[in-house]
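Omission of a single protein chain aside, the complex is shown with its protein chains in their original locations.
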Amino acid sequence: MSEEGIICRCEELTREDIVTAIRKGARTVSAVKRRTGAGMGLCQGKTCQRLISQILGEEAGVRPQEAGMSRCRHPVRPLPISDIGGTVK
Amino acid sequence: MEYELAIVGAGPAGLSASIEAAKAGVKVAVIDENAKPGGQLFKQIHKFFGSKEHRAGVRGIDIGAQLLNEAKDSGVDILLNTTVWGIFDNVLAVHSSNKIQRLEAQRILIATGASENTLAFPGWTLPGVLGAGAAQTMVNLHRVAIGDRVLMVGSGNVGLIVSYQLMQAGAEVVAVVEFLPQIGGYWVHASKITRLGIPILTSHTIKEVTGDGKVEVATVGKVDSNYQIVSGTERNFDVDAVCIAVGLSPAAELAWMCGCEFMYIPELGGHVPVYNEDMETTVPGVYVAGDVAGVEEAATAMIDGAIAGLAAAESLGYLDHNEYEDLKRGKRVSREVFELSRFRFRRMAKERFANKEGRLKQWSKT
Amino acid sequence: MRIIDHPILGRIEPERTIRIEVDGKMIEALEGEPIAAALVANSMRLFRFTKKYNEPRGIFCAIGRCTDCVMVVNGIPNTRTCVTQVEEGMKIETQYGSGSIR
Partner (left out) sequence: MMGKMAKETEVVVVGGGIIGSATAYYLARAGKDVVLMEKNELASGSSGANAGLTSTTWCPPGPLLQMSMASLKEYDYFSQELAWDIEFERCGRFTVCETEQQFEEMKPFVEVRNKGGNSLRLIDRNELLELEPNLSPSLFGAVFAPNDGHVNPLYAVYAFADAARELGAKIYEYTEPVAINAEHGCVKAIATNKGEIKTKYIINACGIGAPVVSEMVGLKIPIIPNREQMLVSEEMPPILNRVIINAGYMKDVQPTGLGDSAARKKSTQTVGTVCNQTKKGNLLLVGVNDFVGEDERTTFESFPAISEGILRVLPILRTYDVQIIRSFAKFYIYTPDQKPILGKVDGLEGFIMASGVNDYGICFGPIIGKLLSDLICIGETTIPIDEFNLSRFG
């Protein structure tokens, strides 16, 4: 269970999951994301990125400007596929 | 769809920008994903501080209504229930009425505001733990109670104001917890809630929240100088809601997508798009205003927005340079309150560009 | 619970109420309000259980960003209830994991 406390709410990743990724060498928010999937869920990292940046600071001394943010991609909100491919009947 | 200026976000920054630009003759659209325009203004039922020119003493909700009327009167198109889900060069990708569309714009203003920061403690995912801004939305906008007994985490202005508003809406705020040794927000706000008998526990933090499927007990403790909980100081509060008010970050996804350069400035809320004195980012034709350009107050957002609107109008040829400077200066007179943070920002931004040969000149049109 | 009287905002006069079905139970909602508000007004706070740890979740950001308040709405899972308006006869269900295919 999430005794340790959840960090990524969507993907249900705990602080321990994030710390393990950092111990394996992740030094940026993007690298933590690739290793753990944190920020790949429905909200696309809107809540957890900042927390992960903080943990990178605590665990590895990474400053927020170096931790960066993971790349923003379209769409900024979930988009129903039938509204995108509207012309197909 | 085609506009000369497309503004994303119908909050104080976006609406102010739209008014100035439309008055100068620009064809403007303001786009907002919500059913109601106004951004955070319609949650803000307290009176604002600051100078008279910037509507001090007026409540956020009333400012929102005024701006909205002014924008409509100036001929601004306000597209509601419309989400801008991306920006592709000069095309805004919008989603509304079950379809996606392209909205072309010669200038783009991103005024998407900020989002709430959070704290991760055991139990923070339980129903009943929510952002203070979220509580404000539920209580003031949707008029539903988020709980009867609430613990507020964070004593910045948001924490203090929302605590007061929760009391106004009939809830009981059992305490405000602040991990720093002093209260974060203005004294005026703090004294309003202490007068109501709400304790503000400085040098305290939340340890955990427990409950069966919902918030039942919040445990807080006193922290030492390393911000670690001193064992034995824990105390429990029986509550059914916990609000987190630990600051805001610019909601700058669209600016990232546009390829804007960013800087990390903790005082402005974290990663902020770099912009010049016209509120233009490092991507020509893309402007920012309001919280997305650095978390401040609604009054700052309105000034930011007005300047961005004027700057866009000038760059589109609707104002000559002198007219623009005069109008802009007019907006700036009452800026003293906010000058400090902006000055700091400008200085940092200049330092950054000074390291890049040739860029400084391009960036600062002075 | 609804906040009917408010010292600053005044009194709300629930004009048009509609009925929605939540996990088989009919409740009243106000036209134009988001699903999440209607549920909270009826003292419902638990919106879903997560997939991995089966943990309860509810409203967190209330503005459509965090996606924590998703439920199955008219058979469609992962619907953000804080930004989806109620409609007469809407069928809302607690979501388990990522929902299921009928």
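Assorted remarks:
For reference, chains read A, B and C in written order, and residue numbers begin at 1 within each chain.
Everything below uses one rule, namely that a residue touches a chain if its C-beta (ideal position, glycine included) is under 8 Å from a C-beta of that chain, and two chains touch if they have at least 3 such contacts.
Computed from a prediction, not measured in an experiment: that's the story for all the values here.
One chain is not depicted; across the entire complex it touches A, B, C.
Against the chain not shown here, chain A presents residues 24-25, 27-28, 30-31, 34-35, 37, 40-42, 44, 73-75, 78-82, 84-88.
Residues of chain C that touch the chain left out of view are 51, 75-78, 97-101. By the touch criterion stated above, the residues of chain B touching the omitted chain are 86, 88, 91, 93, 100, 102.
One rule holds in what follows: only the chains that are shown with their structure count from here on.
Once the centre of each chain is set as its mean CA position, chain A and chain C turn out to be 26 Å apart. Averaging Cα coordinates per chain places chain B and chain C 25 Å apart.
Multi-chain contact residues, meaning those touching two or more other chains, occur in chain C at positions 55, 57, 60-61, 64-65, 68. In chain B, the residues touching two or more other chains are 33, 115, 125.
Against chain B, the residues of chain A that register as touching in their complex are 2-7, 9, 15, 46-47, 50-51, 63-65, 69, 71-77, 79-80, 82-84, 86.
Against chain A, the residues of chain B that register as touching in their complex are 33, 83-86, 88, 93, 95, 98-100, 115, 117-118, 120-125, 249, 253-254, 256-257, 262-264, 266, 270-271. Put simply, chain C touches chain B in their complex at residues 1-4, 6-9, 12, 32-34, 36-37, 40-41, 45-47, 55-65, 68, 83, 85.
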